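A protein chain is absent from this complex, but the other protein chains hold their places.
Chain nomenclature is as follows: A, B and C, assigned in order of appearance, with residue numbering initiated at 1 for each chain independently.
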Amino acid sequence: MTELLHVKNLRVNARGGAGEIEIVRNVSFSLGKGEVLALIGESGSGKTTIALSLLGYARHGCRIAGGEIWVDGTDVLSLDDKTLQQWRGHRIAYIAQSAAAAFNPSKRLLDQVIESALLHGVGSRAELERKAVELFRDLALPNPETIGQRYPHQVSGGQLQRLMAAMALIADPLLVILDEPTTALDVTTQVEVLQTFRDAVKRRNATAVYVSHDLAVVAQMADHIVVLNGGEIREHNRTERILHHADDAYTRSLLGAARPHGKPKAVTRLPAEAEPLLSIKGLIAGYGKPDSLGLPASRILEDIELELRPGQAIGIIGESGSGKSTLARVVAGLLPAARGKVRFRGEELPGQLSQRSAEQFRRIQLVFQNADTALNPMHTVGTLLGRPLKAYFGLTGKAQRQRVLELLDQVRLPHTLIDRKPGALSGGQKQRVNLARALAAKPDLILCDEVTSALDTVVGAAILDLLAELRRELGLAYLFISHDISSVRALCDDVVVMYQGHQVQTGSTSALLEPPAHPYTDLLVRSVPELRQGWLEENRDLARLELPALDDYQDNGELCTFLDRCPKRINGLCNSTAPGRKTLSSGSVTLCHLDEEAMLPLLPVLAQPSAQEPRLYKVNG
Amino acid sequence: MSTHILWLIGRRLAAAVLTLLIVSVVIFAITAILPGDSAQQILGQFATPEQIEALRQQLGLNQPAIVRYLDWFGGLLSGNLGESMTNNMPVTELLQGRLGNTLMLALVTSVVSVPVALLLGITAAIYRGGRLDKCLSTLTLALVAVPEFLVATLAVLIFAVKLRWFSALSYASDVTSPLAFIRTYTLPVMTLCFVIVAQMARMTRAAVVDQLDSSYAEMARLKGLGNLRIALVHALPNAVGPIANAIALSLSYLFGGVVIVETIFNYPGIASLMVDAVTNRDIALVQACTMLFCSGYLLLVLIADVSAILSNPRLRTR
Amino acid sequence: MTDKKLISGEESVRVFEAMHRGVSRRDALRMLGAAGVMAAGAGSLFGSSSVLAAGESTAPVGKRGGSIRVAGVSSSTADTLDPAKGALSTDYTRHYMFYNGLTRFDAHLTPQMELAESMASNDATTWVVTLRKGVTFHDGKPLTSADVVFSLNRHKDAAVGSKVMKLAEQMQDIKATGPLEVTITLSGPNAELPSILAVSHMLIVAEGTTDFNKGNGTGPFKVQEFKPGVRSVAVRNENYWKPGLPYLDQIEFIAIPDEPSRVNALLAGEVHVINNVDPRSTKRIEASTTHRYVDAPSGNYTDLIIRRDQMPGQSNEFTQAMKLLLDREQIKSAVFRGFAVVGNDTPIAPGSRFFNAELPQTTYDPDKAKFLLNKAGLAGAKIPVIASEAATSSVDMAVLLQQSAKKAGLNLDVKRMPSDGYWSNHWMKHPLSFGNINPRPNADIIFSQFFQSTAPWNESGWKNERFDQLLIQARAETDDGKRGQMYAEMQTLVHDHCGIGIPVFISNIDGVDARLKGYGTNPLGGFMGYMFAEQVWMDA
């Protein structure tokens, strides 16, 4: 196989406060024509920096300090600006992580897709437009003829990502660079996009560099894997070799973290009749002006029923937009419920913050997903943790400091951090501080809103472990909101699956993950890529589900919200009446018309996960 | 244009009316507590108390301020801006010619300054961090700091007195040919440009830089587009919102803020009319001018907001 | 002299020049009276107008044609074409373009017959004014006695808001005693009536005029355009009653309040005449070959007002000390760059009629002032002194006074007030402040308006019985020598006791295009005493 890409001793420096720091050190690798190479590593490993270097580009504050990058016999780094411009988008194409951000919001999609090729003289506008439509069709985009006339905000995230691929492929580049192209997508969408990417790459016999932090995804796409850490190559090998016989310790730790965390921790359950800590009944909430019935214009949560006993952990799982964070906001008092009752320790929990008692404030703590925005960047760790101590317990001075140090111990942070500001902490440290702040209140209930999703796999796993430990030590109850099934599984006793504001399934964690289940739960669980090659091929059906035909119907807002995507929908039933709650034999409650038989998987699962290759329930992030 | 935008404009107009109402009360209150009234001002240095009393009676200044305000307001509702106290001319008549002049000066200044400001701002943004950017930044800052009467006087001295290229005075009524137009407008427009270009350029730069730092601009670079094309075709349309707002703020200066330029070039505009009106305590005229300035300002901001919406397909097509 | 039956323009000049030189008042009155009596029957014999014009100017007769642009100092919506309301030099200048008075001032402030053919009185109390025949207003209406009665009576109506209401009140009765004859009865004798009638406010408007913006007068120019606060355009009145006048076809009159801009506009050739030139700008005008400046000494003064009815001005020593602290020479040189005449704390300018040259000149003497202040117990006191741009150069003068006062151990605190509202809110209302008085045509008017105990504008609030008696006596005194003595004594009283310090009389400086001819000076003010319009021509 001819060698298309050869990277030799690549070095990239970043300007820092005290001179330059090397962020990519002597990286060398090569890639044959028609092959796919994956760059994998955690944040800060230099994988994106290397990918951008392949285009002769370094971000603001960085510079390519040395090395050679040979693409098809030309050293990209030796090209002048003009020629480099000609190369980019023409010979080397780039697919960015977040298509939503990488498309210009104020220009039509088609114009953006063909812009680069048009400028590089690949063809006339008409030719290129024709070609774009071809590509759209190839990439399984709906309405390929007209979708190009839309603006970025008018298409979904998965479609944008595919449009980005079309933009990259339209000039038939020698080399395609995919930078975490599915990371920002929901798990069910990710499968579809991965399928189309894989097909498009295979069909064109394109050479690609695939950047990702997700081994399971990479396993589906790449022939070779380069494992990066701290700007250096730790291991470079064929995919199957890395997956099965990793040489490097670091690679093995990555693989370890990517595997699901052990079985749910056995938690001493309180008797069922114990008074629930939190109970939610018939909750409806949303945003916008209330109508004449007092219902908000835009309803986010519909008829939520939930009971959380002291010390229990309930996972709330669903895609973005499913309303899971809104639920946390209602409980925290940031959003008053329009209907329904929320009771805490047997007392009704007022919807307005101003009506809540100091005790209620203290007993319920909210931990946000993104510690960057949840921690005031201008306060030190000491202040961040000291304030709740003063507010709740009146602790000041020495006593306060003492307790802050205890809290740092509790979240396994060194005492030296006490005077630092969040900006000087790592992502994991920030999340620990975020957690410590909640613990400072000695709460009964912590609302965890996607607390691990912004973190690297290894760090996220550590936070999960910490949460589990704290729960054991302090008897905390969690409302654990996540889109990541494996973290929920690792931590929670029960799971609530949400879809577009509806609670489609509720049950114990173990019951949830096995059929029978709500068709959406089924799709969700099966869409998580597994850490083995060939999984994507086996699950082709997930990408293009054949949906049973439906007669015309009118949605009065009460029909099943999953109707338009449901592979098991029943004409005449699902499109005419609202689904009701149903208890399955496993104890799970679903919101679906189907009976248990019908809920069994549509297709037999071909390959059951083996012991060596446990299923990885990883949605994204 | 969707109903959404119409609805938004409608709401804005309603808020603008409310704002104007507040402004009129504020202005009336201020002029009411100013020492002296128009009777004293009209009669001047050598007035006798009897004369002042008689004139007050005649002008209705003896009534309480609230009654006078309501009178004025009633007149306003019936479309009557009132009469100037100093020379008994209807306020509308006094405004007529001058409003045209003010708008003309504002228009010419905008036509010159906006492109220049955009050019400077975008250039600085493209070369951000570079030497050119720093020079432009320091230069614009220094320009902001020069008092405009100095700029104006210097310009007159050089271009009108020494070189005799342009006219030292600017009379809208003198303009009969394009050449006369240039002679008349060059110097005041130049002075005003000095004042507002710097600010607009800085804002433009900031807005464009904001966009150039975004992922889509990086993507455009990785697609092989040149700096200029990225700035103009990609960043600029998305920076329209903040830029339009900055331009609106700067241009609103061209209504009320140009009193010094009007004085030096003897340009009969509304700003100097208002200074007169304040001096003469001519409340109807003060109110009318203020209402004009504020309406102008509110209108510009509205236009800026609407153009921000129109430039953003997400808002436009909602 | 008394034999003369007729009085020509030439002669009238002679009469008033004679007055200046000290011809007895009675003689002069007789001269005028006789002429007036005769003129009633022999109006047609009155010499040609050109003779009258020639009498005023020795320059060669000018060229007709041409239009000029003139820039004054202020323009606002308060600009008016109603002579009664004229408040500023720009108003006066415009009024003299469109209207005529019964009399007019010449370059020596001597009243000349204008619309009046004659004014006759035997007792200086009842005056018979005979009007010129065949004079028409711009709208074609002939001038009659009714117009004069209307014009003069207006001033007495408080609702009109006339600026000369006080002055007009002495005209107890004004009635038409013939189609071209008006009889004015004064409340007391006043031989100065002809000069009172020459002030711009007394210009004659058509009977029943309510809208003055048309400027319907009998003057040399007609209104083509009048926009308050913007400009006025005056075009030649082809039917002007003075044959051959005016010379110019058109005068556009604007205002440029900013002095440097005004000078720039002149030097750039945008305007042909400007007034109120800063003495510092004369060098620039001098440097231009196509321009010149006209320096006109005047009776205009900016005065330090020491209220005698309040502390510390109640102290004679303090008042004297303040006058001694005015460094007149420095004010003349530093503030006015020499374009001023040193004053001696009396309102009569040196060189004017009745100027008391005997009075010892007060000079800057900080030591004596210090002694006086110590005596008054005011050493080291801190006293505010109020000034404003509204009173010409008063701020600079106040600062210089502050410096001088320091040497006498007096701490003055200069407070600059905004021009806006200065006259109504600050003028004469503080123990120490500055005022500014424009030139008045004669000593009687100045003394009556600003120094009589009962005068509303008795700036310093002093009360001097002797002065008040002398003022009344002087009006009725027909012997010129005696009158001169009276005025001299009054000046001494003012100099010694009044709280007014007049450091200098300020010259008016106009800037003119060198092609403009016939441009002279007048002590009344710039723009040839506001009356340049019909006298100048372009020699292009």
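Everything that follows uses one rule, which is that a contact is a pair of C-beta atoms (placed from the backbone, for glycine too) under 8 Å apart; a residue touches a chain by one contact, two chains touch by 3 or more.
By definition in this document, contacts and distances are computed from a predicted model.
**Student:** Name the absent chain by its UniProt protein name; which of "Cation:proton antiporter", "NADH-quinone oxidoreductase subunit L", "DNA-directed RNA polymerase subunit alpha" or "Twin-arginine translocation pathway signal protein" is it?
**Tutor:** Choosing among "Cation:proton antiporter", "NADH-quinone oxidoreductase subunit L", "DNA-directed RNA polymerase subunit alpha" or "Twin-arginine translocation pathway signal protein", the correct UniProt name is "DNA-directed RNA polymerase subunit alpha".
**Student:** For the full complex, can you list every visible chain touched by the one that's not shown?
**Tutor:** By the stated touch criterion, the chain not on view contacts A, B, C.
**Student:** Which of these touches the unseen chain: B:T19, B:Q58, B:T92 or B:N227?
**Tutor:** B:T19
**Student:** Touch as defined at the start, partner being the missing chain; which of C:E207, C:D249, C:E317 or C:D396 qualifies?
**Tutor:** C:D396
**Student:** Can you say which of A:A65, A:L255, A:A391 or A:L474 touches the chain missing from this structure?
**Tutor:** Going through A:A65, A:L255, A:A391 or A:L474 one by one, A:A391 is the residue touching the chain not shown.
**Student:** Among the options A:V176, A:I317 or A:I364, which residue touches the chain absent from this view?
**Tutor:** Once the missing chain is taken into account, the touching residue is A:I364.
**Student:** Using the document's contact rule, name the residues of chain A that touch the chain not shown here.
**Tutor:** These residues touch the chain not displayed: 17, 332-334, 353, 356, 358, 361, 364-366, 368, 370, 373-379, 387-388, 391-392, 421, 423, 437, 441.
**Student:** What residues on chain C make contact with the chain left out of this view?
**Tutor:** Output for chain C: 259-260, 278, 280-281, 284, 330, 333-335, 337, 387-389, 395-396, 398-400, 402-403, 406, 414-421.
**Student:** Provide the residue numbers of chain B that touch the chain removed from this figure.
**Tutor:** 11-12, 15-16, 18-20, 22-23, 26-27, 30-31, 33-35, 124, 128-129, 133-134, 137-138, 141-142, 144-150, 153-154, 157, 161, 199, 202-203, 205-207, 209-210, 241-242, 244-246, 252-253, 255-257, 259-260, 263, 271, 274-275, 278-279, 290, 293-294, 297-298, 301-302, 304-305, 308
We adopt the following convention: only the chains that are shown with their structure count from here on.
**Student:** With chain centres taken as the means of their Cα atoms, state the distance from chain B to chain C in Å.
**Tutor:** The separation of the two C-alpha centroids amounts to 42 Å.
**Student:** Which integer distance in Å separates the CA centroid of chain A from that of chain C?
**Tutor:** Chain A and chain C have C-alpha centres separated by 90 Å.
**Student:** Just the number, please: Cα centre separation of chain A and chain B in whole Å.
**Tutor:** Centre-to-centre distance between chain A and chain B: 50 Å.
**Student:** Which part of chain B faces chain C closely enough to touch in the complex?
**Tutor:** Chain B residues touching chain C: 34-36, 40-48, 50-51, 53-55, 58, 84, 86-87, 89, 94, 97-98, 149, 152-153, 156-157, 160-161, 164, 167-169, 171, 263-266, 268, 272-273, 276-280, 282, 285.
**Student:** Report the residues of chain C in contact with chain B in the complex, numbered from low to high.
**Tutor:** 71, 76-80, 85, 87, 158-159, 161-163, 165-166, 213, 227-231, 254-258, 260-261, 264-265, 267-271, 420-421, 423-425, 427, 449, 456-457
**Student:** Per the contact definition, I'd like the list of chain A residues that touch chain B in the complex.
**Tutor:** Within the complex, chain A touches chain B at residues 52, 55, 57, 59-60, 84-90, 93-94, 96, 98, 101-107, 115-116, 119-120, 151, 153-154, 167.
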